[in-house]
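Here the complex is missing a single protein chain, while all its other protein chains stay put.
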Amino acid sequence: MKKDKPDPNSVKGISRRNFLKGFGITTVGAAVFESGQATKNLKAAGLLNVSDSIPIEGAKMILYVNSKEYSVHIKPKETLAEVLREKLELTGTKTGCERGSCGACTVLIDDNPVNSCMFLAVDAVGKQITTIEGVASDENLHILQNEFIENDALQCGFCTPGMIMSSLAIIKKNPAPDDEYIRKNLSGNLCRCGTYPKVFQAVIKAAKG
Amino acid sequence: MNKKEKVSVGLPDNLREIIIEIPEDEPKPWDGKSELNYIGKRVKRIDGIDKTTGKAKYTFDVKIPGMLYAKFLRSDFPAGTISEIDLSKAQKLKGVYSVLPAQDDLPLIIRYAGQEIAAVAAETAEIAETALQQITFKHTTSDFVLSVEDAIRENAPLVYQTTVKEKTTEGDLDSSESSVVQEGNIRGPKIFPEDENAEKFDDYLRNCEVIHTAEYRTQVQTHSAMETHGVVVEWGSDDKVKVWASTQGTFSVRNDIADYFKLKYNDVRVITEFMGGGFGAKFGAGLYGIMAAKLSRATGKPVRLMLDRKGEHLSVGNRPDSLQKLSIGTTKEGKIKALKLISLGTGGVGTGAGTSGPIKNIYDYEKIYVEESDVFINAGPAAAFRAPGHPQGAFALEQAIDEMAHKLGIDPLEFRRINTTGNYIRQTQYVLGAEKFGWDKRNQVPGSIKGPIKRGFGVANSVWYYIYNKGFVATVTINRRGEVQVINGVQDIGGGIGTVLAMIVAEELGLEPDQITVKIGDTDNGFGPASGGSQTTAGITPAVRNAAYKAKIRMIELAASILGKTTDKVTMEGSRFSDGDDISKSLSFQQVAAKIPGDEIRVTAERRSDNLGREEIKTTIDGVQFADVTVDTGTGVVKVNRIVAVHDCGRPMDRLTLESQINGGIIQGISYALYENRILDRNTGIMVNPNLEMYKIAGARDVPQIETIIMDFNQAMNSTGAMGIGEPATIPTSAAIANAVFNAIGVRLRSLPITPDKILAALEEQSK
Partner (left out) sequence: MIKDFEYYLPKATEQALTLFSKNSAYKAGGIDLLDLLKENIVSYDSIINLSGIDSLDFIDTEIDLKIGAGVSIQKIADSQPIQKYCPALSESASEIATPHIRNIATLGGNLCQKPRCWYFRSKDFDCSRKGGKVCFAIDGENKYHSIYGNQDGCAFVNPSGMATVLTALNARLQILTKKEIKTINLRDFYYLPAEKLTCEHKLNDGEILLSVTVEKENLLRKNYYCKIKEKQSSDWPIAEICIIGGINSLGNFENVSIVLGSAAPIPWRMIKEEKKLEGLQATTKYIGNVVESSFSDANPLRDNAYKVKLFRTLLYRGLCSIAGLESER
């Protein structure tokens, strides 16, 4: 540790020591557990309080994605998009700009749409993350997915996961969104193929149920 | 052997019968009287579920065990020479597998900022990036030019010391160019008609009763597909190469790689299961493909090389800009006599800046003269971009037409009408479009509306061409369980060709589209068209229908033998086969299939040349668009309220995906008209907006109400009658908007993009 840094152990509430205890057992890659199991495993390893301080090398943490728990090694600098795609192999989430301008990487965090390319994975610990892979339930498509297909709200499909995530947030918040509301709330999603008019139709129809 | 068939051609309410001659083994083409279950209807995409659930795997998503991540080092100066490159430090980094120069031998001449210098393959993207920073090189810089005006000055620094050959891709229109000269930075002019004498023509023009001349400018637009260019290459130890490519031409990638590395075509396999947009820029392997292959060969590991957004803007294509001087000469009554275009444009270090398509192909004229030249500058190379040259050309021509109409005191639509009298498709389009749009409600005196917020209407024509290639081979299989497959190498770039193939086979066999398995996007599946020039559908659908037809004949033969009849006695109703003499005796598709000898019926058929023995086929694809805009004269902000688009595309296949194509073309056109612009810093030659934040692309709030009228134009020139729509819809949009802006404010904006600063300047100029 550098001299000119305060010793975090001396700071109330920061459990660096706690964190270091379990540090040796971190592994690369992700494991998926049935709900609750990962928490137990990590608790057993003394790893659950890591989120208040994480070293450069990162640590094993739990992400709640699509109602599943993933135990995954995360470095502080890694974005959520990176971790989802590279470590959890949830490649439905795309990136198109890496700078918050295109919305291809949209996921929901506690029901709010965010750019996963501009969101640190460590900040997602403890939150409910929903990706495109979690929109359909088991075998059934979500009504929004059905409406996207029915209305042809997709062409090449590369922006579609992000578009659907933003649309999902719209209909969760507003049961009867009007055109203006939809446009405003989709204004963070670019589609180079120009599917917008059909996306609006799909959202309106999905909201109606 | 050919057979004769009677078919109905023309527009639905005006069909006429003609006799055509077609090959014996092809079905009678679908014509104006065909009643079909799926073709021409709205059919959902077959890959909708994959795309809406995140299951669809793009090249961007491909991950194979041991895969390395590759990145490019790019120049941050626009012109110079690299004499030495030191890769050793980068090579020594832990996790780095290979570092290769972009060009085998030095010196490497740098012609634009962003040009590739070297590539690294490493265990992770991060290590690759670190390694790039370890590469050092010795270089000198030299003077550069960044605009057409600068590049054509005397003594301007030369971008090339040598003569440049035009490189065309499947996305370009054929350019027969034997005698194009290159002098300084100018390559050209290409003159049309080749034997026309400029002075004589000018005399002719001068003698026209009314003349309009003006200069029009368009900007550089980058393709900006949401998925960047890139590949994953797996060079096997047996020298067989497998490539996942984000491409609109699987076979063009295969050919480039096989040619470059002197491999057998059969040893290179290119797969494009899903791809995230191309718009003309994704043909061939590109340097990224070649480098990824080299790195994979060198390391014995699969290598992924996807460009980042910056690299995408800088190095893999754009729509050239243009500076067009256009003249029209007419009679007092408004008949066009002479058209003249002098066009300069730059595709950076590339070519393809011609803009003359519209001026040559939309209006009737007595005489025409065109000079068009490519001008080289120190900027990234152009590539084919959705209707190469045509949005630029239409922006100039269709505004000039409008200006002329205004000068003559003729309604702009009427002026267009009287100068396209020979084209009955256009004549119909004008009527349909004007009525739907409410053209008669337009502001009769441009700029006359009171108040700061002004609304205006505009119209513009487009032209594209019926282009197709031959030799595509489609396979249809039916197995003993009655499962049907259609197989071809063609890739789906978002147009939905896979769905159309399923529809065609379903139509022919009396099945439903979702009963058909579609295998596309793989060079092992048989030769398919590249998606360029709006020729995918026209290229592959006849082959698929022909194959399905052959399979059907085989099924009928089989049914006949089961029924103990001759084939001419077997009738097919839906997917059931019946005894023509006794309808009660019938067999289901499955029942017949179960009797297939061996495992399956497998037939292939080819896309041949269009039908023989008939009058000439109409080869232009015509369209007209109407725009309704609002201009805030206090702020200069333009809002597009509504676009009505009337397009011909031959026989529509899937009306649902067709509409999407038209929407897409229009929205890209709006984006081009109002927002997009590649901006190079004038002092350093570096692009200042290589992102999606300051390179501005139309979003949800910028999209108007769009209404489309699709004409069902039947020519029965091939078994499906399909032409194309991908390109046409984007051609007239910017011109229609510019004309509407004029109608609103009474001032001409002759330069794209039409941004608030330009509107404000134009209004100020006018008020002086």
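As written, the chain order gives the labels A and B, with residue 1 at the start of each chain.
Basically, a residue touches a chain if its C-beta (ideal position, glycine included) is under 8 Å from a C-beta of that chain, and two chains touch if they have at least 3 such contacts.
Keep in mind that what you see is a predicted model, and the values were worked out from it rather than measured.
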Where the complex has a chain not shown, which of A:K68, A:K184 or A:K205 is the residue touching it?
-> A:K184
If the missing chain were put back, which residues of chain B would it touch?
-> 76, 113, 125-126, 129-130, 451-452, 634-637, 639, 674-675, 679, 681-684, 686, 688-689, 693-694, 696, 698-702, 755-757, 760-761, 764
Name every residue on chain A in touch with the hidden partner chain.
-> 2, 4-6, 8, 11-14, 51-56, 75-77, 79, 98-101, 103, 106, 112-115, 118-120, 122-123, 166, 169, 183-185, 187-188
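Going forward, only the chains that are shown with their structure count from here on.
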Using mean CA coordinates as chain centres, what's the chain A-chain B distance in Å?
-> 35
Residues of chain A touching chain B in their complex?
-> 85, 89-94, 96-102, 104, 131-133, 135-136, 141, 145, 148-150, 152, 154-161, 164, 182-184, 186-200
Given the complex with chain A, which residues does chain B contribute to the contact?
-> 44-45, 47-58, 60-61, 63, 223-228, 274-277, 279, 308-309, 493-496, 656-657, 659-661, 663-668, 691-693, 697-701, 703, 705-706
